[in-house]
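Removed: one protein chain of the complex. Kept in place: all other protein chains.
On to chain A.
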Amino acid sequence: MLTFLSRRLLASIIVLLLASYLVYILSANAGDPLEALRTSTAKNKEELIEQRIQQLGLNVPTPLRYFLWLGGILKVFVGHFTLGQTISGTPVTTAVGNAAIVTLQLIIASVVLAIIFGVLIGITTALRQYSGYDYTVTFLAFLFFSLPSFFIAVVLKAYLGITFNNYLADPHVAWWAYVFIPLIIGGAAAGVSGGTRRFRFVTFVIATIATLAVVVFIAATNWFVTPTLGAADIVIVAIVSVALALLVTVLTTGLRNRKALYTGLTAVAVGLVAYFPFIQISGQLQLWSLSLLGLLTIAVGLLIGYLYGGHDRGQSMRNGAIIAFITGLVIVINRFMQSWNVYVNEVVSGRPIATVGSGTPDLNSMTSSFWIHGLDTYTHLLLPTISLCLISIAGYSRYMRSNLLDVMNSDYIRTARAKGLNQRTVVMRHAFRNSLIPLTTIVAFDLGALLGGAVITENVFAWSGMGKLFTDALHNVDVNSLMGYFVVAGVAVVVFNLLADVAYSALDPRIRIAA
C-alpha cells in the first residue's frame, strides 16, 4: 500500500510539473500583459511599463521565466515560499488563499446536497425501473445534462431569485400554486411508492392532500415572510421531528424493532425539553459552541440507545444518534427562521435572496449575531448552490441507478432474499451500501474538479472564488495568478484522484492495490 502510494505520488508530481510548464507557456502566450498600460494615457507610461517589466521579469524569455516561478515554490524548503506577484503587485498566495476559501464555501453545500438527492433519486428510480416515474426522471436527467450551466444560473437568478423576492414584497399565493404543486408532489409520491394500483392511488391522494394543507398553511400564515409562530414553534418542531424520527427508523431498523423506535422517540422528547433553554441561550452562541452542542446531541442520542439496551444495542444507539442529530438540526433551523424577519427587514430591506456576491457588504458593522450572519450566508449561497446541484444530481442519480441495478441482480442479493429477509433489509443493508462504493470515486473526482472553481457559476453570480481568479487572470494575462490558480486546481485533482483509489480499495475488499 505504502509503496503504491509513494509511487503514485511521485508520478503525479512529475505529471504536475510538466503540466504546469505547459500551462505556463500557454498562458504567457495567451496575450500581452502590458496591453492595459500601452493603451493608457498616463504621462509616465514608459516608466510604468518599464517598472512592470522589472516586477514580473518579462525581459526573461518565457521558457526560462518558468524556472524563476518554480524557484519561488522550491523556496518552500528554506521557508520563503512564494508564488510571485499578481499583475497589480500583491502576493499571489493571499489572492489564492482568499479565493479558495470562498470556493470551498460554495461547493461544500452543493456537493453534500447533490449526493443526498442524487442517491435518493437514484435508489427510487432503480427500485421502480421502467415505471413512468423512472422515465420522467431519465428524461429530466438527460435535459439537465444538456443544459449549459450558465443557462441554469441565469434563469434561476431571474426567475427564482427575483420572483421570490417579489412574492415577499407582496405575499399572495397564485391559484395555480394550490393546484399544481400538490398534484406534482402527489404524482411523484405515487410514482415512488409503487405497489398495486389501489395503493398508488391512496398514496397519491394522501400526498396531494398533505401538500395542499402545507400550501394553505403557508399562504394563511405568510410563512415565507415570518416563518415562525413564536413559542408555538415547538409544535411544528415536534411534528417535523417525530415524522423524521419515524422515517429514519423505518429505513434503518424497521418499526418492528421497538427498542430502536422508543430510542428515537425519546431522543425527540429530550430535544423538545431542551428547546426553550436552547432558545434562551442561543443569542450568545457562536459557530464553535454550536458545533460542541451538536456533538453533545449525538452523545445524548447514543446514551439513550445504550440505556434502552436489548440484544442489538448497537442499532438502537445508531438510531438514537441519527435522530438526536436530526432533531437538533430541526431546532437550529427553527432558530434561524426566528431571525428571518429581522434579517429581511433590517439587513436587506425586503429582498433576501441575493443574486450577486457571497455576502452583504459591511454586515459586520451592522450586527455580530451568529444567526443573522448565517442567514446572510445561506441566502447568498442558495441560488449558486441550486444551479451547481442540479447538474451534479442528474449525473449522480443516473450513476446510482445503474449501480443499484447491477447490485440488485447479483447472487448475494438473491441469497439474502432466499433466506427470508424483507425488502427493507435487502435494499438498505445489502444492496444500498455496496452500490455506494463506486459513487465515492465519482464524488472524489468531482470534488477535485470543483475545487478548481465553478468558473461559470461564479461568473454569473459574481462570487470572487477560484473561478473568478482564473477568468480575471486570463483576461489580464496575469501569468503568476493563473499559475497560482493552477497549483491549487491541479493539486486538488491529483490528491482527490489518489484519495478515490485509496477509498475504493478500502471499501471494496475485492480490489487490491498491486504494491
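Everything below uses one rule, namely that a residue touches a chain if its C-beta (ideal position, glycine included) is under 8 Å from a C-beta of that chain, and two chains touch if they have at least 3 such contacts; residues count from 1.
In this section, contacts and distances are computed from a predicted model.
Asks: Just to verify: the chain that's not displayed, which of "Gfo/Idh/MocA family oxidoreductase", "ABC transporter permease", "Energy-coupling factor transport system substrate-specific component" or "HEAT repeat domain-containing protein" does UniProt list as its protein name?
Replies: Missing chain, UniProt protein name: "ABC transporter permease".
Asks: Using the document's definition of touch, tell me which of A:Leu26, A:Ala42, A:Val250 or A:Met366 contacts the absent chain.
Replies: Going through A:Leu26, A:Ala42, A:Val250 or A:Met366 one by one, A:Leu26 is the residue touching the chain not shown.
Asks: Identify the residue among A:Leu5, A:Ala36, A:Leu70 or A:Ile162 that touches the chain left out of the display.
Replies: From the options A:Leu5, A:Ala36, A:Leu70 or A:Ile162, the contact with the absent chain belongs to A:Ile162.
Asks: Of the listed residues A:Ile73, A:Ala449 or A:Ala503, which contacts the missing chain in the full complex?
Replies: Of the listed residues, the one touching the omitted chain is A:Ala449.
Asks: Hey, which of A:Phe67, A:Phe81, A:Phe151 or A:Phe199 is the one touching the hidden chain?
Replies: Here the residue in touch with the unshown chain is A:Phe151.
Asks: Which residues does chain A use to touch the chain missing from this display?
Replies: Counting only chain A, the missing chain is touched by 11, 14-16, 18-19, 22-23, 26-27, 29-31, 142-143, 145-151, 154, 158, 162, 449, 452, 455-456, 459-460, 470-471, 474-475, 477, 482, 485-486, 489-490, 493-494.
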